[in-house]
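Note that this complex is displayed minus one protein chain, with the remaining chains in position.
Read from first to last, the chains carry the letters A, B, C, D and E; within each, the first residue is number 1.
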Amino acid sequence: MHYIVAIIQPDRLDEVMQKLEEKEIHLITVSNVLGRGRQKGISEIYRSHKEAGSLLKKVKIEVAVNSEYLKQTIEAITEGARTGKIGDGKIFVLDLKDAIRIRTGEKGKPAIG
Amino acid sequence: MHYIVAIIQPDRLDEVMQKLEEKEIHLITVSNVLGRGRQKGISEIYRSHKEAGSLLKKVKIEVAVNSEYLKQTIEAITEGARTGKIGDGKIFVLDLKDAIRIRTGEKGKPAIG
Amino acid sequence: MHYIVAIIQPDRLDEVMQKLEEKEIHLITVSNVLGRGRQKGISEIYRSHKEAGSLLKKVKIEVAVNSEYLKQTIEAITEGARTGKIGDGKIFVLDLKDAIRIRTGEKGKPAIG
Amino acid sequence: MQHSLLKAFCLLAVSFTIHSLVTPNCSFAEDETSITATSVNTEAIAPKIDTGDTAWVLISAALVLFMTPGLAFFYGGLVRKKNFLSVLMQCFMVMCLVSVQWVLVGYSLSFGPDVGGWIGNLSWLGLNGVGLTPNPDYSATIPHQLFMIYQAMFAIITPGLIIGAFAERMKFSAYCVFTLLWSTFVYAPVCHWVWGVGGFLRMQGALDFAGGTVVHINAGIAALVTAFVLGKRKGYPDTIHPAHNLPLAVLGAGILWFGWFGFNGGSALGANGVAVNAFVATHVAAAMAGLTWAVLDWYFNEHPTMLGMITGAVAGLVAITPAAGFVNVWGALGIGVSVSIVCYIMVAFVKNKLGYDDSLDAFGVHGIGGIWGALATGVFATKSVNAAGADGLLYGNPSLLWIQLKAVLITVVYSAVVTLVLAKIVDATLGLRVSEHEERIGLDLTQHRESAGTLLE
Amino acid sequence: MQHSLLKAFCLLAVSFTIHSLVTPNCSFAEDETSITATSVNTEAIAPKIDTGDTAWVLISAALVLFMTPGLAFFYGGLVRKKNFLSVLMQCFMVMCLVSVQWVLVGYSLSFGPDVGGWIGNLSWLGLNGVGLTPNPDYSATIPHQLFMIYQAMFAIITPGLIIGAFAERMKFSAYCVFTLLWSTFVYAPVCHWVWGVGGFLRMQGALDFAGGTVVHINAGIAALVTAFVLGKRKGYPDTIHPAHNLPLAVLGAGILWFGWFGFNGGSALGANGVAVNAFVATHVAAAMAGLTWAVLDWYFNEHPTMLGMITGAVAGLVAITPAAGFVNVWGALGIGVSVSIVCYIMVAFVKNKLGYDDSLDAFGVHGIGGIWGALATGVFATKSVNAAGADGLLYGNPSLLWIQLKAVLITVVYSAVVTLVLAKIVDATLGLRVSEHEERIGLDLTQHRESAGTLLE
Partner (left out) sequence: MQHSLLKAFCLLAVSFTIHSLVTPNCSFAEDETSITATSVNTEAIAPKIDTGDTAWVLISAALVLFMTPGLAFFYGGLVRKKNFLSVLMQCFMVMCLVSVQWVLVGYSLSFGPDVGGWIGNLSWLGLNGVGLTPNPDYSATIPHQLFMIYQAMFAIITPGLIIGAFAERMKFSAYCVFTLLWSTFVYAPVCHWVWGVGGFLRMQGALDFAGGTVVHINAGIAALVTAFVLGKRKGYPDTIHPAHNLPLAVLGAGILWFGWFGFNGGSALGANGVAVNAFVATHVAAAMAGLTWAVLDWYFNEHPTMLGMITGAVAGLVAITPAAGFVNVWGALGIGVSVSIVCYIMVAFVKNKLGYDDSLDAFGVHGIGGIWGALATGVFATKSVNAAGADGLLYGNPSLLWIQLKAVLITVVYSAVVTLVLAKIVDATLGLRVSEHEERIGLDLTQHRESAGTLLE
């Protein structure tokens, strides 16, 4: 089992979620993050001083999947999030030791989906 | 050592935190997330168009624990968060390689608690 | 490769980011979290009832690095975040299986930087 | 326990009421002293429109209308975010619903030709006969319709105040029906008693300059009753956390303070000395009460709180409402200090003992503050400020305090009883409260299919 | 398809227009019935300043100015957070830009000595000759400069209303230029036709109490045209999500309602019976319309929505604007109910068929609501309320409706055509729309280098 963390451009979220749907990955968790990466931020102005706004708004997606789904999940996210421009983001794959569905207490693979 | 990530219903947080206290797990990190899961979201209305509000408000809890605490942490969260209804959420268990307490520089197990 | 999660005091962020810069770790992801730790929270007052405000505002930093960078990343964060007072926070090190740069599709080590 | 308390309260009060009704002699004795804000100007003979008076009452009416959105944010900032819109929606619904009810029937019931001192008749339905020339009975220098619309704004905000008591758990449909019934069967009659020509409390010489009895006591008691009937919010008090957006509550308080100048100052129904006196008294009482609350917070909690300061200011505005046109600056200061002390004790200590869940202290502030203000008027009122008024206890006339007490009790009893009946009726038919599941998810989503804000940037 | 629609619309309208112009006889026949809000008081002979009237118009001017920040939040709360500031900025820019334009040239073009019924001449440039004594042509009891500044507030908010149509995608520089041109070449002439002494629509006896034609239809049509010219927002309609901050939109609506009392009530240019009538009609129509929209939402979506209620209230305020001084309470109720139904159908159903992207329904509410209001004035107007007015269809005078229809069509055609020309010119020179990349990042950052709030605590 794997725990996938992806950082994408905020406006690509809808696209990514749709792609995931298509590949039958329905369960995800989303949150706001700020990112500093290759992408040069637009510096803000305050009293005519430029604030190097190095932190840009990004969206973080977390998906826990069974190993057999790993590949297509990465594909789905990549397809949905890619614009080819700097700032598209990253996908990180972590090892997932166990998963528990709180409602039922199911453990492991069955708990993921 | 393990890094536990749990996604629960927002209004179960107090309960979960209390249960964790009882089991002497005092240190946790909490944040807002949005989740898409089995639970059907309530679709919002905008200018009388229904917006399939597939993303629901959830709360994410992160707890780093030493292996001997793993079981009771999962129990505590499960007890606190379970309502038996769809949407109760999940617990994900990751492997934790190392932990450092910034203040003291302590490493490993002692740094967790 | 490692996935580093650090919880720090909000007002130490600028310091930490600078230290990371100096050690040539440019890519990071930041977000708001609430933490319950050793640090006693200031209890809020509502209608002259004290609310044990056990959850304090913290900032979470996530950095994926290649193993050779692990040590200096931890150093940088520690240096930047340490005040010596309770509440300084923690650094958690997880194992990173893989990383993908969405824009290019690069995988593994090259995708991290 | 709470109910027994309520019962005891009623019992005591009812006896008083009966007494005051079976002793008309004392009442009639006071006829000529009878006065309320709404007749301040009625000496005038030729009903000629005065542009200055009209301008002031026009803007005052606008100010009072603006208070309701202000109230919406004052309340809305204090609830949990998932119920924010539901409070705003209730406030806007009352603006729409009661306005229509008012022009159709409400005004006629409240101010129409008197029927036995109890209620207005129906001859002014749909503003029939309510024209653009002055009606000297109420105001000799402004168009009758202006008096009508100015009063409409009071009729709007009064049920609005009750919202604070049942916030975060009432079904919206039930809310609409309840509000409509309450405006018709509680507000209209009480309004007529106190302000309507021939109203029996007015006849007895009770002083209520701008609505302490009609608006605040009336709404405050209704708040207490509905809080009882609906029961506590799930998780109250342990897991109900502080205001989700205190700054917006502060904004609301600012708007309320601003609008209250129209509420009290406008009640002189003209741009005259009485209006100025009311304006000054209002401002001074609000400031003094806010200050006092801050001091109390400082003393009891080592820290003055923002919520405390705005609560105090509003309490001061509530308490000065019935007195504004009858007391001097010292009276205003006295009322300001005392009301904060009384309300502070109420919301900080007593309330928890009793254990009902008046979500936003509509009773604690408007009910208690209103009662205190009505009685204080009986203490601090002085003819030196307003010849059309009366002297209070401090000026050697204890009888006024007695009259005020009667007016308070009669209002309390009537409002309590009828509100209880109406609430029970709506509960039995539509059901007052949302399901536990809906309460958990929040009223915004479940009642209105909207949320206060998008969570993702 | 959309363009063909627009064409057809114009064609039809043009024919009407021509007709109405080549038949002066009927026009002149109606000369004496000619009346608009701005001449309500002109019977007065000796131009003596009345302090009451002056006080009321002064505060009314302040209220109308306050509407623009209100509008800023009403609109701003509904866009995505990344474009919040851009909307606020556009609203404040219009306050600054048009105010200066108005005192320099706008007022002279709009109200200056008439040139053939079409436009004012330039003799009042820079307020030359516009002093502190009354100008009986417009208002005999208040200083001329007060009339001028009161009108300035209308000139400000009108282009402000258009913002709703092109929100979230217009280049700021282009916005400034477009607004300046539009105020000069669209607002000024239309304002002169309807309100200026000698204006040809005024001559024909068209009724527009407070700006249904000049303000709302004018802006509403411009909104539709600019929405067409700019095209849809990227991702519309699929991935454009609901209001980022509905409560602030509610705050804006509250301010608008409050300010509208100055907008309509102040248009009587005095604290008189007409002002009171307008005040009452305005409030009642707003309430009734808000209520109606809620009911429609309840019926069609099982839930009354907050956005629906404020949209309805605003629609009611829009529709009553031309009628406020000419209809009684029944007329106000009728207009309130009907406008919500019409606008609801428009924004909930028709709009999606046509498929243009009027971001915040500036056309759907102000355009349609304004047209409806102008026609409804022809139906519900009655001299019993305002002798200086006229009787409508319901009072046995169908001709008024006909006049109103003409006024509407002429305004629609002129506004549509000239707005189109101006928009095309600006597009050809500066480019109206931001780049796709800028639109994605948001206008706050790309146009103003600011963001609405810090994300980290």
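Everything below uses one rule, namely that a residue touches a chain if its C-beta (ideal position, glycine included) is under 8 Å from a C-beta of that chain, and two chains touch if they have at least 3 such contacts.
Just so it is clear, the structure is predicted and the values come from calculations on it, not from any experiment.
Undergrad: Which visible chains touch the chain that is not shown?
TA: Result for the missing chain's touching partners among shown chains: A, B, C, D, E.
Undergrad: Consider the whole complex, including the chain that is not shown, and state which of D:L104, D:L246 or D:L430 touches that chain.
TA: D:L246
Undergrad: Of the residues D:V280, D:I345, D:L394 or D:V421, I need the one that contacts the missing chain.
TA: D:V280
Undergrad: Considering the complete complex, identify which of D:I59, D:M93, D:V412 or D:L432 is in touch with the unshown chain.
TA: D:I59
Undergrad: Given the contact definition stated above, which residue among D:S108, D:T305 or D:T321 touches the chain not shown here?
TA: Spelled out, the listed residue whose C-beta touches the missing chain is D:T305.
Undergrad: Contacts of subunit E with the missing chain: which residues?
TA: 49-56, 58-59, 61-62, 65-66, 68-70, 72-73, 76, 84-85, 88-89, 92-93, 95-97, 99-100, 103, 126-127, 132-133, 142-143, 145-146, 148-149, 152, 172, 248, 251, 447-454, 457
Undergrad: Just checking the interface: what residues of subunit C touch the absent partner chain?
TA: 9, 11, 14, 32, 34, 42-46, 50, 53, 55, 57
Undergrad: Mind listing the subunit D residues that contact the chain we can't see here?
TA: Per the touch rule, subunit D residues meeting the hidden chain are 50-53, 55-56, 59, 63, 80-82, 241-247, 250-251, 253-255, 257-258, 261-262, 265, 270-273, 275-277, 279-280, 283-284, 286-288, 290-291, 294, 301, 303-307, 309-310, 313, 328-330, 333, 385, 455.
As a working rule, only the chains that are shown with their structure count from here on.
Undergrad: Using the touch rule from the top, work out which pair, A-D or C-D, shares more C-beta pairs.
TA: The comparison resolves to C-D.
Undergrad: Can you check whether subunit B and subunit C touch via the same residue numbers (shared by over half) or via different ones?
TA: Shared-number fraction below one half, so different.
Undergrad: Quick one: which chain's Cα centre is the longest way from subunit A's?
TA: Relative to subunit A, the chain with the farthest C-alpha centre is D.
Undergrad: So which of A-D, C-E or C-D is the twin of B-E, meaning more than half of its contact pairs are the same residue numbers?
TA: Comparing residue numbers across A-D, C-E or C-D, the repeat of B-E turns out to be C-D.
Undergrad: Just the number, please: Cα centre separation of subunit B and subunit C in whole Å.
TA: Centres of subunit B and subunit C (C-alpha means) sit 18 Å apart.
Undergrad: Measuring from the mean C-alpha position of subunit D to the mean C-alpha position of subunit E, what distance in angstrom results?
TA: One centre to the other, that is 36 Å.
Undergrad: Averaging only over C-alpha atoms, locate the centres of subunit B and subunit D and give their separation in whole Å.
TA: 45
Undergrad: Touching at least two other chains at once: which residues of subunit D meet that condition?
TA: 448-451, 455-457
Undergrad: What residues in subunit A touch two or more of the other chains?
TA: Touching at least two other chains: 30-32, 34, 55, 57, 94-95.
Undergrad: Could you tell me which shape the graph of touching chains takes: line, ring, star, complete or other?
TA: Contact pattern: complete, every chain touching every other.
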